[in-house]
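A protein chain is absent from this complex, but the other protein chains hold their places.
After this line comes chain A, so read on.
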Amino acid sequence: MPPRASKRKSAPPNSSSVTSSDGRSVSNKAKTKGMDKIDRLFNTYANSSLGVIDPEGIEALCSDLGVDYTDVRILMLAWKLKAEKQGYFTQDEWQTGLKALGVDSLTKLKKALPELEKEVEEPSNYEDFYIYAFQYCLTEEKQKSVDIESICELLNLVLGVQFRPQVDSLVEYLKVQNDYKVINADQWINFLRFCKEISFPDLENYDATQAWPLILDNFVEWMREKQS
């Protein structure tokens, strides 16, 4: 993701945490100072022996931010940081992420959250975020699918706001069906497409002969039976 220029109008002119879009810092000294602040913030939460922010640290961060551990905004933050491992932020990820957000303190981070939300919701980012959310759950090496329970929670978290009725029905279905015990990436991405393209709850424009994954064919059949 290309670094975005911060839209903050209230940024103090001599704050060296602002980087312009072409990456030039205001002044070298100011830059190092800004980086220091970011690093110091990092160290506040990091596990000193591991050198990364671990789940405990993240929990602490969350409570400081006044955000629930399971809040979707933390997931968004992870996305912005391009965090690779669920529950952990490395120093690099932290630095790059916070710089991209244009924040170097807790207060600024807190204020940046609503903007981050908007950023994620932009159509060009949303799909990317959505896919990221799935991959973030692949905790084991070579893991390709996520169990149904977690998927249901994830759907709620990620799509719940925008597609409440679809998510509710889908989650209900996933829990009662037993064809699939896990969901893979292909099925995951098609859930989003389904929500975006198919009219709900009438499902009028759904065509099972098209290339929808079988799990959605079965879901639609289940819905139609329920409705009749």
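The rule we apply is simple: a contact is a pair of C-beta atoms (placed from the backbone, for glycine too) under 8 Å apart; a residue touches a chain by one contact, two chains touch by 3 or more; residues count from 1.
Simple rule for what comes next: contacts and distances are computed from a predicted model.
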{"item": "From \"EIPR1 protein\", \"GPI transamidase subunit PIG-U\", \"Cullin family profile domain-containing protein\" or \"Serine/threonine protein phosphatase 2A regulatory subunit\", the hidden chain's UniProt protein name", "value": "\"Cullin family profile domain-containing protein\""}
{"item": "Among A:82, A:111 or A:144, residue touching the chain not depicted", "value": "A:144"}
{"item": "Identified contact with the non-displayed chain, of A:48, A:124 or A:209", "value": "A:209"}
{"item": "Interface with the unshown chain - residue positions in chain A", "value": "144-145, 184, 186-187, 190, 193, 209-211, 213-214, 217"}
